[in-house]
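Only a single protein chain was left out; the remaining protein chains are all shown in position.
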Amino acid sequence: MKKIIMYLNQFFGQIGGEEKADYQPTIHEEMIGPALAMAPLIKDGRITHTIICGDDYMNLHPEEALEKIGEYLDGLEFDLLIAGPAFLAGRYGVNCGRVCKYVQERFNVPAITCMNEENPGVDIYRKDIYILKGGDNAARMRNDMPAMARFANKLLNGEPILWADEEGYIKRGIRQTVILDKEQTAANRAYDMMLKKLRGEPFESELQIKMEERVAIAAPIKDASKARVAFISTGGIVPADNPDRIPSASSTRFGRYDISGMDRLEPGEWISVHGGYGKTHANANPNVIAPFDALKTLVKEGKIGYLHPYFYSTTGNHTNQREAARMAGEILEFLREDGIDTVILGST
Amino acid sequence: MKLEIGNFYVKDIIFGLKTGYKNGILTVNKKEAIDALNPEGKLTNVDLHVARPGEKVRILPIKAVVEARARLDGRVTFPGFTGATAACGEGVLYALKNMSVMAVGKYGGRPEGMVDMSGPAAELTHYADIINLAFTAENVDPTENRGDITKTNLNYRIGAHLLAEYLGKTVLTQEPEAWERYELSDVSEKKLPRVVLITQHATSSRNPGEYNDMFYGVDARYLVPTLIHPNEMLDGCMCSSSVMPACSHNCTYSYQNYPMIKKLYSGHGKDIDFVGVIINCSFEETVEKKERAAIRVATIAKMLGCDAAIFSQLAGGHCDVELFTTIIKLEEAGSKTVGMCSENPGRDGATQSKTMLDARADAIVSTGSNAQAIELPPMDTVIGDLNSIGRDRYPGAWEYDYILGPSLRPDGSLIVDRRIILDNDGAPGWSNKTCKDF
Partner (left out) sequence: MMVKEIEKSGMPIVHMVSMTPVALSIGSNRIVKSYGVSAPMCDPEAPEEVQFKQRYDLLVKALKALCTDISQQTVF
């Protein structure tokens, strides 16, 4: 018989409404509120405890709240944690996500929740946990509960978890192969899709492409001869011994190399580790990827006001959006410290 | 232009005194077959093996796969490649179905591949569904006897095509068991939508030597998109390369049986008016040449009055730029386009699966991801050299990985990724795989 813990906010935990949003976490060896409705839907498992925490308390004191919850769970035997459902309640949704992620990481036990796709908790936690697609208000509880139970039963039973649309959870940004029936060859599917497209009938592309987010155009710099410039490269140029172990693809780190004392990058001292292009030219003359010889000359001639003394380098192929954002943030901190106005980024 | 293919459905292959075909059994005289595939003695230690679906057999490194066929009129099966240049696409061709001829060596790497006839890898490739007559051999000239370079494998490739022809000739005196007939009959009065298929060919090698796909026996590297008759493809005008990672390797067998061509033919005169095939290079270094290729494809489609197009992509990476820019230009020229392609979302599935994306490509059929790792059990028999894994530079196998350990374990089991499985992508239309969001 598997054991489940439920997490609820102060309202669903029947402590009180907004006035009790600062309620500190407690654990109860009983089923409270939605747990009572969930219990009969679980096969071969029972909900042993309910944890309740006020949405404001968790939101404003997340470390303390999670630590307390961690203490409660320490020593308890449990196979799954279910949080919510949170519908469109923003604080509740974020807190459910937070608790699930914490429990998964600390106790290595699956933790699931449910909320509406528009809930802010989704964007923050979708990649870390399973979030079942939920309704937009508490009246939808009677749809959300069976959905959560069905999925929970699969997890508890060790059944393979299928893709997001099939199981009803929110896409986590992972694409994997699925093998279809033998007759569903690509040729057959392409032919059928083509006919639908020709006839104006609805069809679904197997690779959904969102329009790329457009970023506001930054204002131009006024005068390059007065500008403080930095150069970043995604061409994978690193010192010959690759001290930061920059990988040939899917990079999650960048190197930061002092180029203040040199007039150019010397072949032999720098190599390319990029897996996406032929490296002969780059290794023979690293300046063809990271043109520091020309950059230094431009500084000497006064055409660039100031060149940042560090070279930021990574490999750009197959980078993950999340990692790219994180690396950019870290690099920007260094650049701001040095009063840099503008960046030149060289790709391949 | 009418092409008739007379089929013989092979049920088993055995070795015997005389090469012949009777009641579904193909008997092969080993010595004659070896002489046929190795006329100039450029290969040594040649032997033949049979691998059947369901057997616990692993075959690697595979360098070429060809379907055994011969022409009734005496023309060579692969004009320009195995003999004199001649037209393709018309006449009578006899084919041994449910089997292939495979060239297997000792040294692997890119583009060599692996096929498991049973186990988890079997459902990833259509080659596990047929009986494979594999010859193993080594090069006499040691230049390519190594696992750290991309090899032309020319002797293996020619050998596989010659053996395919030798076996095909065996049935020329018999009556085929069934026929496939291909003719682009005039259906213009039915006013059906006109459809063109665009195929992409392995032409990325600029090294001296014959690495790339061969079109009528000539390296296809500088091909500008060219309109051909689908029968030409089915009748041996295109012979395969030694360039792509195994998962994306379209062997000659794929060209001879191009599923997307056969599917479009099946709808000709009913749903569509299939007008032709545009063959396209896979790789152009400069943006200008990529632009030119996309413009040519769209212009040809417009000249043919196409209402729709299907783009069968070869592989990812550079090819993604071709895929998207061509789709955009085709749509602008009035052809509703469907793209058919594999994806590489990285081993964890979380990376963008194409190097370029454009939302104007709104109709994509995915043939699955080639990046996922897969654990494979040891096999009772290995045709080829199991030690090529870990030793040689296969995309998809490694000597040691921090998380997964060595690809080849002491007990013969493997942990590899799908790039090493021959035709895992199934781009010509074979693949019954897709990618879903998890």
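Labels A and B are assigned to the chains in the order they are written; within every chain, residues are numbered from 1.
Throughout what follows, a residue touches a chain if its C-beta (ideal position, glycine included) is under 8 Å from a C-beta of that chain, and two chains touch if they have at least 3 such contacts.
Given the structure is predicted, the values throughout are model-derived calculations rather than measurements.
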Partner chains on view for the chain not depicted: A, B
Candidate in contact with the missing chain, chosen from A:N59, A:N95, A:N188 or A:T234: A:T234
Among A:D74, A:D223, A:D258 or A:E337, residue touching the chain not depicted: A:D223
Subunit B residues touching the omitted chain (full complex): 285-287, 290, 321, 324-325, 355-358
Residues of subunit A (touch criterion as defined above) contacting the omitted chain: 212-224, 227, 229, 232, 234-235, 276-282, 284-285, 287-291, 293-295, 297-298, 303-304, 316, 319, 321, 324-325, 327-329, 331-332, 335, 340-348
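Just so it is clear, only the chains that are shown with their structure count from here on.
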Distance between chain centroids, defined by C-alpha means - subunit A, subunit B (Å): 37
In the complex with subunit B, residue positions of subunit A that touch it: 127, 161-166, 171-191, 193-195, 197-198, 203, 205-212, 250, 276, 317-322
Touching residues (chain side subunit B, partner subunit A) in the complex: 123, 193, 195, 259-260, 262-264, 267, 271-272, 307-308, 310, 312, 317, 336, 338, 340-341, 343-346, 348-355, 357-359, 361-369, 372, 418, 426-438
